[in-house]
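Notes follow the structure.
Complex shown without one protein chain; remaining protein chains in place.
For subunit A:
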Amino acid sequence: MTWFKRKDKNIQTDQRKEMPEGVWVKVPKTGETVHRRELEDNLWVDPLSGYHFRIGSDEYFSFLFDKGEFEEIGQDIVPTDPLEFEDRKKYSDRLDEYQEKTGKTDAVRVGIGKMNDLDVVITCMDFNFIGGSMGSVVGERIGMAIDHARKNEKPLIIISQSGGARMMESVLSLMQMAKTSAKLAQLEESGVPYISLMTNPTTGGVTASFAMLGDFNIAEPEALIGFAGPRVIRQTIGRDLPEGFQRSEYLLDHGFLDFITPRPQIKGKLTKLIKILLHKYEE
């Protein structure tokens, strides 16, 4: 019966404290502490337990691009509040607040540069910007990244981390699913490879559009990946979810991922795959 035993960590969708401050860092999975330097050297993966702390575009770009160098596009596209949305807070205030807090203008960035000497376009979401939610800016920037990859025949990598569509843009954010998928349909015809890397968490409208549409769908270990969130599913079916449900390993087992790679090996593995696809080993 342990199969359906309640595991509280299973129903949490938000580990608020990613990349904590301080010299000693507690690993949520084990409760042990580890030195910050050791984590940084290992790309924020606990060397002992393999626990992957969530990192953002700054960190991914710094180790995926050679010498951390890249050109950024899409920064001239910034969010507005088209619906004048207000819940307990105004969306416009929320945007200001997150821009202030994160130093980012929205929840995705597009970098163009070299990865082990290969020209690539890397798009990376930032979960710490309104839960990595997809609104008009995310859709437009991803569209720009896809267009750039297509026109310049550079392989595209999109790193997802998102709670889904951005409610504060209502139907406009829903339409970003259609928009990004339509752009990927165009990319498909050009024969340029697209690799979707899913990290913890990738859910909702992001999973149900570009994240699941890679030529290759890959993930970091133990990432939560799904359409509906675990809490909603638990409410719907009225029972607890099996251990490991909606985690990377579960998706791999059910045929929705090509492989799972620990973060420190991602760059090497992506390079190898892309070099095969581009016939680089034949040169």
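Structural remarks
The criterion applied here is as follows: contacts are C-beta pairs under 8 Å (C-beta built on N, C-alpha and C of every residue); 3 or more make two chains touch, one makes a residue touch a chain; residues count from 1.
Methods note: contacts and distances are computed from a predicted model.
One chain of the complex is hidden; its UniProt record names it "Acetyl-coenzyme A carboxylase carboxyl transferase subunit alpha", one of "YwgA family protein", "Acetyl-coenzyme A carboxylase carboxyl transferase subunit alpha", "ATP-binding cassette domain-containing protein" or "Multiple sugar transport system permease protein". The chain omitted from view is touched by exactly one of A:Val137, A:Val192, A:Leu252 or A:Leu273, namely A:Val137. Checked against the hidden chain, the listed residues A:Gly56, A:Gly113, A:Gly132 or A:Gly204 yield one contact partner: A:Gly204.
Against the chain not displayed here, subunit A makes contact via residues 75-80, 82-83, 85-88, 135-137, 139-140, 143, 165-167, 169-179, 181-186, 188-189, 204-205, 207-213, 226-228, 232-233, 236-237, 241-242, 245-246, 254-256.
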